[in-house]
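Take a look at subunit A:
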Amino acid sequence: MTDEASPDNKQPESTPPPAPTPKPAPASPAPAPQAQEEQVEKEPELPKLVVDVCATIGELKPYASESDTPAVEVAPADLVKSLTTLRDNPDFAFSMLMDHTAIDRIDDGQFELVYRLYSISTLSMLLVSTKIPRDNPVIPTVCEVWDIAEWQEREVYDLFGVLYDNHPDLRRVFLEDDWKGFPLRKDYEDDFMLTLDVDKLR
Partner candidate 1 sequence: MGLATEKAPEYIERMPGGSFMLTRMDQVINLARANSLWPLTFGTSCCAIEMMMATGASRHDIARFGAEVARPSPRQADLIIIAGTIVKRMAPRLRTLYEQMAEPRYVIATGACTISGGPFIYHSYTTIRGADEIIPVDVYVPGCPPRPEALFYGLLTLQKMIKSGETVRKPGIRKKPVLSALPPDVSMKEIEAQMQEALEKDSEVDVEKTRQGLKWPTGI
Partner candidate 2 sequence: MLDFLFGQLVATHATFDVVTLSDRTTQALAEDPWLAAGYALLGLAGVGGFLSLLGMALIYVERKVAAHFQCRLGPMRVGWHGMLQSVADAIKLLLKEDIIPDRADRVLFLIAPVFSIIATTLGLILIPMSPSLQVVDLNIGVIFISAVSSFGVLGILLAGWSSNNKWSLLGAMRAGAQFISYEISVTLSLLVVTLFAGSLQLSEIVQSQQDGWWIWRGHIVGLVAFFVFLIASTAELNRPPFDLPEAESELTGGFHTEYSGLRFSFFFLAEFINMFIASALAATLFLGGWMPFHIGGLHTFNGLMDLIPPGLWFAGKTTFIIFLIMWVRWTFPRLRVDQLMRLEWKFLLPVGFINLFAAATLVITKLYFFPW
């Protein structure tokens, strides 16, 4: 990339990614320029958005895992409440649920659910992450907050088997209703599916 390091973070409200970039975007008011230029192994400072959000909403914590988007973490029980605040608070105004998906962290025995919020007025993006146990994947739905959540959650249910509580119409979206298993889980097995491990063949 020439001078726009990341399309999502070039907004004045948001900041460059927490990871050090070789060439920060000139227009953005970077809070930690030293960290970026010195390239030292050092805990990167939190983006301003994350600090603001965590200060306003008590349930949110900065997300520990490395991500190039400002990210916060929340407990499943506080999810709906905090997401509603994020949408309604005029300082953030995350009016759009850009994306919602899950990651199968099979080693930790958890599903990580990722909500990617986008604000049209401030043009900033926030990643809200929450973790639920793999053996009992139940989480409250956020259909009330954004309309599109209904179908994005259905996709996650279809492919991962995450159950959404209070969902108005929880059924499979891509696969047939009588499909066994949830294909995007890491331990999914299927007689039909062919697997090819190129490394092993060599």
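Selection rule, in plain terms: all candidates are chains of the complex that A comes from, given by their letters.
The rule we apply is simple: contacts are C-beta pairs under 8 Å (C-beta built on N, C-alpha and C of every residue); 3 or more make two chains touch, one makes a residue touch a chain; residues count from 1.
Owing to the predicted nature of the structure, the values given are computational and were not obtained by experimental measurement.
Student: Could you work out which candidate touches subunit A in the complex, given the options 1 or 2?
Tutor: Only one option touches subunit A, namely 1.
Student: What part of subunit A is in contact with candidate 1 in the complex they form?
Tutor: Answer in residue numbers: 174-176, 183, 188, 190-196, 201-202.
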